[in-house]
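All protein chains but one are shown in place.
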Amino acid sequence: MTTGQELRIGIIGYGAMGKAHSYGYKVAPLIESLPVTPRVTVISGRNAEAVARAAHDYGIPAWTTEWRELIERDDVDVVDICTPPGTHAEIAAAAAAAGKAVFCEKPLSTNLSDAKTALAAVTAADVKNAVGFNYRRLPAVALMQRMISEGAIGKVLLWRAIWLSDEFADPTTPYDWRFDASMGGSTIADLGCHLIDMALWMAGPVTEVCAQSTTFTTERSSGVGQNPVTVDDSSQALMRFESGARGSLEVGRVSMRRPCDFTVEVNGTRGTLVFDYSRLNELQFGSADDDVTLYGMRTIRTEHPTHPYAANWWAIGQGVGYGSSFANQVADLLRGWPEEKWQPSFAHAVKVQAVADAMERSAFADAWIAIDRVDR
Amino acid sequence: MTTGQELRIGIIGYGAMGKAHSYGYKVAPLIESLPVTPRVTVISGRNAEAVARAAHDYGIPAWTTEWRELIERDDVDVVDICTPPGTHAEIAAAAAAAGKAVFCEKPLSTNLSDAKTALAAVTAADVKNAVGFNYRRLPAVALMQRMISEGAIGKVLLWRAIWLSDEFADPTTPYDWRFDASMGGSTIADLGCHLIDMALWMAGPVTEVCAQSTTFTTERSSGVGQNPVTVDDSSQALMRFESGARGSLEVGRVSMRRPCDFTVEVNGTRGTLVFDYSRLNELQFGSADDDVTLYGMRTIRTEHPTHPYAANWWAIGQGVGYGSSFANQVADLLRGWPEEKWQPSFAHAVKVQAVADAMERSAFADAWIAIDRVDR
Amino acid sequence: MTTGQELRIGIIGYGAMGKAHSYGYKVAPLIESLPVTPRVTVISGRNAEAVARAAHDYGIPAWTTEWRELIERDDVDVVDICTPPGTHAEIAAAAAAAGKAVFCEKPLSTNLSDAKTALAAVTAADVKNAVGFNYRRLPAVALMQRMISEGAIGKVLLWRAIWLSDEFADPTTPYDWRFDASMGGSTIADLGCHLIDMALWMAGPVTEVCAQSTTFTTERSSGVGQNPVTVDDSSQALMRFESGARGSLEVGRVSMRRPCDFTVEVNGTRGTLVFDYSRLNELQFGSADDDVTLYGMRTIRTEHPTHPYAANWWAIGQGVGYGSSFANQVADLLRGWPEEKWQPSFAHAVKVQAVADAMERSAFADAWIAIDRVDR
Partner (left out) sequence: MTTGQELRIGIIGYGAMGKAHSYGYKVAPLIESLPVTPRVTVISGRNAEAVARAAHDYGIPAWTTEWRELIERDDVDVVDICTPPGTHAEIAAAAAAAGKAVFCEKPLSTNLSDAKTALAAVTAADVKNAVGFNYRRLPAVALMQRMISEGAIGKVLLWRAIWLSDEFADPTTPYDWRFDASMGGSTIADLGCHLIDMALWMAGPVTEVCAQSTTFTTERSSGVGQNPVTVDDSSQALMRFESGARGSLEVGRVSMRRPCDFTVEVNGTRGTLVFDYSRLNELQFGSADDDVTLYGMRTIRTEHPTHPYAANWWAIGQGVGYGSSFANQVADLLRGWPEEKWQPSFAHAVKVQAVADAMERSAFADAWIAIDRVDR
């Protein structure tokens, strides 16, 4: 059950992700008996008042405005990076250099080069490392991947995903760092990386992509002036997998009254699986092995005790939400502590970033782009 | 923001409800800045090994096998009762007598008489008291009630609710206390009380009911022998409201492949609202005030910052689960601390129990039964 | 395939039902090779201009304003009654007396006594007779009944149906015959009879009912004055089946933005079936025999060639509508021509009416009412 041992976490960034990660550390032990108990000892942020308030609300005993100070603290075993994407790689490298385990929010960086630098740093320091592709920790997504890997739909033929929000739909939304590709990452990198993570996890390496990207609102006011928007409002991509499967991916932030809707569908030689994030406790499954008199798909209620994570949560039918992915993420990382390597690692995140990078270049070049063999 | 003051909780019962309540106390402060921080100081249960494990997993520093001891502890301000329904009233009365605030899981008891005894105890002791009708803390349910109270659907004409599970569907499921009405309460009392709570909250007092109850599997094996099942597998009821509105209610535990599905629909003179628990972040709304060229219902994504609870949780589109109702419940109780009275109180729970009691008697008598005027 | 023989139909009533029946006669032969080709030879209605226009639009060569004349015509083999319910029994009796086959829209009458008179007439004349419970001819409803009869859900335990529209929701809707129970029938008789037909068909005889009925708008303007409304706006009923199964039924016409929505759900010892009319090409099926790792329900796309009616319509996935029920109805009646008896017969319609009648009396009496053994 437990040794009473604690794993001490320092979280850098107190915003939405800092809150979600705090939730994960609080809830994980309640949901699952873990070999080590996570305890967030310190949180950092640039605004003293705000970080102090967050520390109180999240139940964290200490705070600082200096992330480098946090990294160096003796009571920090794991550095958890929840800052904007453009800062991830530098912080990760510093944390690794300090010998700390590094858990970094997605995307690992806003460009492939920085991602590789971060990977090199954790590799050199030989520290545990992982990236927060939390959506794969949703029970239904995890079940989808498990069913595919167990052959429930045969060989994968087609993989498709669409992620729509209206976050950028209003042209009068003021400029902030999310509209700066070097800080927030492109929409391909920021939203798309979750989908690419799932694509690689479910259907294997991607060899070639062809994409188009558009920015409908090309500049936005920051109050004092107009700033150019360097992030795509919308991108669509075609994909080819090493296995011969084909795919497509769309990400967009200008789809009015789509708050944060994504769907992932996989068609295999023997069946179909469909996940719709707006129905996150369900998975659609159609099987060629089913009697044709029952032609159609099943709605699997992904809360049966046999399903990933489900036995540890509520009784079937009750439903979990987005937050569960963060608690499950913590449980996944700590379940095998200290022996097991963390997944998905920085090395995996570099592969994800390589696909995103190829899509960005393809959109720029108006041509198919191959992913370098070493990056697959 | 905060005074740093703590409110110390003792939880009696470490099962599913003890876990859910623990979740609520952990998460509430993260979600909302509260005037007082809840801290669970002790948990009790009859099985020492199990309660010790729960204490560890839930992050509770102390445990005991004696609930009376828990009530008497100096470091317990609030007694939170998570035991089987048949034990609620006695524990609540004892806690009140000890001058502790009492928060009791639903139903307040398994019969109207015990519920009244519990109410008398908290009234005599003048302690804060509330009953855990947590489903009304789901954002969509709270929004539904708010919209009704604000007149969005005009005057309520019809109210209906159906709750279906398959918990009792398998005749070989062994006998346990859930099948004993004196301990677990009837299905009307146990599941139905949530729906009756919503009915009273949304549509006002109920004056008359007519119900039928059935037990399809009349005895079950407890390993050593056959025990009679004294709980209804399924009940249906007609309802009349003081306002002139009409209603119906069904609860059942023998609906195969219905894990825990309930729907509540209200039809008013100007509109319709429908909640489906399997889509718990949505609310259907049809309004007679909408242009007929748009005839139909809207799916309100009940995560907009203007919606109940939503501003404190995740960004719109992400979704919360069942657990959120427990965190919201804690926030609701503590938001006005220490001035405000808790809602829904034991007094309200007695009204709920009076309706359940009338349904039970109606099913026995095969006749319409009026709810006593004093109990409405 | 065909003999070229024709069956000549006279339709009484040119309104919505006259149109739907005309559709049925036109389309049935296209969908299915029948032993006899239906041809509508004449249509009647009281308004000469309107019936003449209908005759042209529906492609019917003759019309008359006298239904008795229609019945007597030599070129009418089948009298198809599409007039308001209050006139059905008299017309049916006259048609039977003239030796014609009688096909009557539902309900057979607005009261049990008239229904029995109509039955006596067709029995005495020994003519083919049927009542237009067309919803049971929808592929998904027919499949639902077939699956139940084949044991797919085991023994039926619970049956429930809810039919909601907003036809009467606006208090300013002028008075017409639909608000007169003696002409249009109660809402229980008019809408409810479809559901009762399905209840009897799927779950067998009903022995007892308990109902409540309400009329929220008690009088309506007919232009020249206020007329009392003698029809229920809404009714709810509890039901007991001879088999031991329990049921509930609701019908209402004051549910805003519910155009004509009904659901029927049956829970059996081994499974659940759910039909939702707003998804009329689908049937939900949950089976206890399915692997629990796939816990949930399937959406059967009820257009597979093995499904009722489906082989004769479009390719799977295309979907049929309401109209299909009328074409299927004609095909069902004529498929076995001339040997086979028509189903559902007047005798069955009397059983349906007996349940509706008991519900009406129960609502009046505020008590459970048994259906007479001879009427089950």
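Should a chain be cited, it is by its letter among A, B and C, assigned in written order, with residues numbered from 1 in that chain.
Keep this in mind: a residue touches a chain if its C-beta (ideal position, glycine included) is under 8 Å from a C-beta of that chain, and two chains touch if they have at least 3 such contacts.
No experiment lies behind these values; they were computed from the predicted model shown.
Participant: If I consider the whole complex, including the chain that's not displayed, which of B:179, B:241 or B:285 touches that chain?
Facilitator: For the chain that is not drawn, the touching residue is B:285.
Participant: For a quick check of understanding: of B:151, B:228 or B:296, which residue touches the chain that isn't displayed?
Facilitator: In the full complex, the listed residue that touches the missing chain is B:296.
Participant: Check each of A:33, A:248 or A:343 against the chain that is not shown and name the one that touches it.
Facilitator: Going through A:33, A:248 or A:343 one by one, A:248 is the residue touching the chain not shown.
Participant: Taking the full complex into account, what residues of subunit C touch the chain not shown?
Facilitator: 1-2, 4, 16, 19-20, 22-23, 26-27, 29-30, 32-33, 37, 53, 56-59, 165, 258-261, 277-281, 301, 303, 313-324
Participant: Touching residues of subunit A against the unshown chain: what are they?
Facilitator: 153, 157-158, 160, 162, 164, 169-170, 210-212, 214, 216, 233-234, 236-238, 240, 244, 246-248, 250, 252, 254-259, 265, 267-272, 286-288, 290, 295-297, 366-368
Participant: Spell out, residue by residue, where the missing chain touches subunit B.
Facilitator: On the side of subunit B, residues 282, 285, 290, 292-301, 304, 306-307, 316 touch the unshown chain.
What we mean here is this: only the chains that are shown with their structure count from here on.
Participant: Mind checking the centre-to-centre distance between subunit B and subunit C? Centres are C-alpha means, answer in whole Å.
Facilitator: Chain centroid spacing, subunit B to subunit C, equals 41 Å.
Participant: Take the average of all CA coordinates in subunit A, do the same for subunit B, and state the distance between these two points in whole angstrom.
Facilitator: So the centroids are 35 Å from each other.
Participant: Roughly how many whole angstrom separate the Cα centroids of subunit A and subunit C?
Facilitator: Once rounded, the distance between the two centres reads 53 Å.
Participant: What parts of subunit B, by residue number, touch at least two of the other chains?
Facilitator: Answer for subunit B, listing residues that touch two or more other chains: 258-259.
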